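This structure is in C-alpha cells; I'll ask about it shortly.
Of the protein chains in this complex, all but one are displayed in their positions.
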Amino acid sequence: MQLDPPTAASSIRERLSKAALALLLIPTAASTQEPAANQLDVTALLYGEQGRAQVWEPVVRASRLFGNGQALAGQLTVDVISGASPSGALPSGEVQTSTSPSGNVTTIPAGAIPLTDFSDRRVALDGEWNLPFGRFSTTTLGAHASHEKDYESAGVNGRFSVELMQKLLTLTVGGGINEDSVSPIGGTPDGLSDGTATYDRANSKRSTSLLLGMSRVLTRRWVVGLDGTRTEESGYLTEPYKLISLMDPATGVPVGQLTDKRPTTRSRSSLLASSAYHFSRDILYSSYRYYWDSWDVRSHTIDFKYRHDLEDDWYVEPHVRFYQQSAANFYVGGLVDGAPLPTFATADYRLGDLTTITVGTTFAFHVFDSPSQWTVRAEYIRQAGDSSPPGVIGVQRGFDLAPPIDTISVVFGYSLPF
Amino acid sequence: MNAVRGAVLVVLRLCFVLALPLLLAGCATVHPWDRDLLAEKWMRLNPCPQLRAIDDHIYFSKEASMGGQDVGGGGCGCN
Partner (left out) sequence: MPSEPATERVEDYFVGRFSAMGGPCSVLVDGDDRRAAEALVAIAATEARRIEHKFSRYRAGNPIDRINRAEGTPVEVDEETAHLIDYAVTCWELSGGLFDITSGVLRRLWRFDGGNKVPTRGAVEACLAFVGWGRVTWRAGTIILPAGMEIDLGGIGKEYAVDRAAGLIAAETSCSCLVNFGGDLYAGGPRRSGRTWAVGIDDPERTGRAALYKVELAGAGLATSGDARRFVRWRGKRLGHILDPRTGWPVEYAPRSITVVASTCLEAGTLSTLAYLQGAGARLFLKSQNVAFWIL
C-alpha cells in the first residue's frame, strides 16, 4: 500500500466525517454476526459406464467450527450401484452361457465380453475431529464405517501437521488402520476352483497405512507438495465373483471356468508430487503420482486442473488426467485346460495393463448474494485394457479382449455456510 | 523386473535429491505481507476435498492403484 503525502488539511474533516458515517451506518444485525462456523455440503455423483455399471452416490456432510478452534465433521454416503461388470471370463466364439453367483443366467453373443449383473447398496459413515495444538500444529482424528450386503468395513485414522519456517513449510505424518470383512453372497468359493466348493464364514482383511507429507511455499504464487504413502494389506484380497476361463489347449475356446485367487498380502506405495501455481487470476494445479506394489503393479498418474476465475467467485475448471498401469504378475487372460495351475491368478482387467484418460470440467457459481455455492462437474472417462492379455491362445487372439469402456460422470455439489 | 526396480530407485533418489533442497532450504522467503495470493482458499494443494474423495472412490474401483495425500483408503468392496 502506498502512503500519499498528507492530505490538505481542510478536506480531512470532510473525509473523516464521511468515513465515520459509513462506519456507523452498517446495520446492527450485520455487525453482530460472527463469521459462519457451520457448513453443510451436499454432493451427488451420477456415474454411468456404457453398457455396464451405473452408480448414484449422494453424500451429505455437515461440519462445525467451534470457538476454541476445534472442528467436527460428519459425513453420510450412500452408493447405489447396479449394472454389469466383466466377470473375467473369455468370449466363446460360440454362443455362451454364463452363470453368476446370484443365480442369474445370461446368454451372450460370440466375441462379446461376458458380464456379471450385480446390484448393491453401500452406506458409509465418516467422522472427523480436528484439534489445533498450539498455534502451529493440528491433529486430525477420523473414523469410518461402511456396510454393503457382502462387505463391512471399519477404520480409524489420524494425522498430525506442524507448520515450520513461519508457515512456509508444513510437515504431515499420518496413519490409519482398516478392518474389513468380506462375506460373498452364496459363500466364499475356494481360489482357482470351479466355484462349487464354498464356505460360509466371513473373510477378514486388514490394511494399515502410513503417510509422510510436506508442502512448501516457494514464492508468492507457488506452493508445492510431496507425499509418500505406504499401505500394507493382508487377509482375503481376492475378488470372489471374478472368474478365469479355461481354454481348450488346441482352439482356445473356453471349456470351463475357475475362480480368482490372489496373494494374501499386498504392499502398496505411492509418491505424489503436486503443485499449485497462481497466475494473475487463474490457478494451475498439477500433480504426478508414481505407484508401485508387491504384486508388481506400477502406475503413473498425471493430473492437471486449470481454475479460470470468472467474475464474483464463479469459476470454470477444465481437468485432464492420464493414468497408465502395468499388469500384476499373476494377471492372465485365461488358463489352458489341463496345464498345471499357477499359485495365483486373476483375469480381472483392473489388474492388467490399463490406460485411463479423463477429460472434464467443473463449473462453480452462486445465485444472487447467497453465501451458498453450487458446483457442477462433468467428466468423460475412457479406459482401455490389454486387448491381447498374457496367456490367451487360439480364437481368443482374434478378439479384442479389452474394448475401451466409456464412462460419463456428473457431480452436483451444493455448499451452504450458516 | 530388476531393471524396473533399478529404474524406480533412480527415480526415487532423483526425487529426493531434487525435492529436498527445494522444500527444506531457505532459498525462498515469502514475506508474510506477500502472502495475499497464498491466502486464498484455492491455493491449497487439495482445495476441494469432497470432489477429491469422489474421484479417489471412482478410480479406486476402476484401477489397481491407490494413495496420494490420504490415509485410510479402501473400505469398499468395489475392488
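Labels A and B are assigned to the chains in the order they are written; within every chain, residues are numbered from 1.
Criterion: a contact is a pair of C-beta atoms (placed from the backbone, for glycine too) under 8 Å apart; a residue touches a chain by one contact, two chains touch by 3 or more.
Computed from a predicted model, the values in this text were never measured in an experiment.
> Determine which one of A:Leu16, A:Leu76, A:Val123 or A:Val376 touches the chain that has been left out.
A:Leu16
> Who touches the missing chain here, A:Lys167, A:Arg206 or A:Arg382?
A:Lys167
> Under the stated touch rule, tell me which residues of chain A contact the chain that is not displayed.
Chain A touches the chain not shown through residues 1-7, 9-10, 12-13, 15-17, 19-24, 26, 28, 30-35, 67-68, 135-136, 166-167.
Basically, only the chains that are shown with their structure count from here on.
> Counting only Cα atoms for the centres, state how far chain A is from chain B in Å.
Each chain reduced to its C-alpha mean, chain A and chain B end up 14 Å apart.
> List the residues on chain A that touch chain B in their complex, please.
41, 43, 45, 47, 57, 59, 61, 81, 120, 122, 124, 142, 144, 146, 148, 150-151, 153, 155-157, 159, 165-166, 168-169, 174-178, 180, 182, 207, 209-211, 213-221, 223-227, 229, 231, 233, 239, 268-276, 278, 283, 285, 289-293, 295-299, 301, 307, 323, 325, 328, 350-351, 354, 356, 362, 375, 377, 381, 383, 407, 409, 411, 413
> Residue numbers of chain B touching chain A in their complex, please.
Touching chain A: residues 1, 4, 8, 11-12, 15, 19, 22-24, 26, 28-30, 32, 34-38, 40, 42-45, 47-48, 50-51, 53-54, 57-59, 62-79 of chain B.
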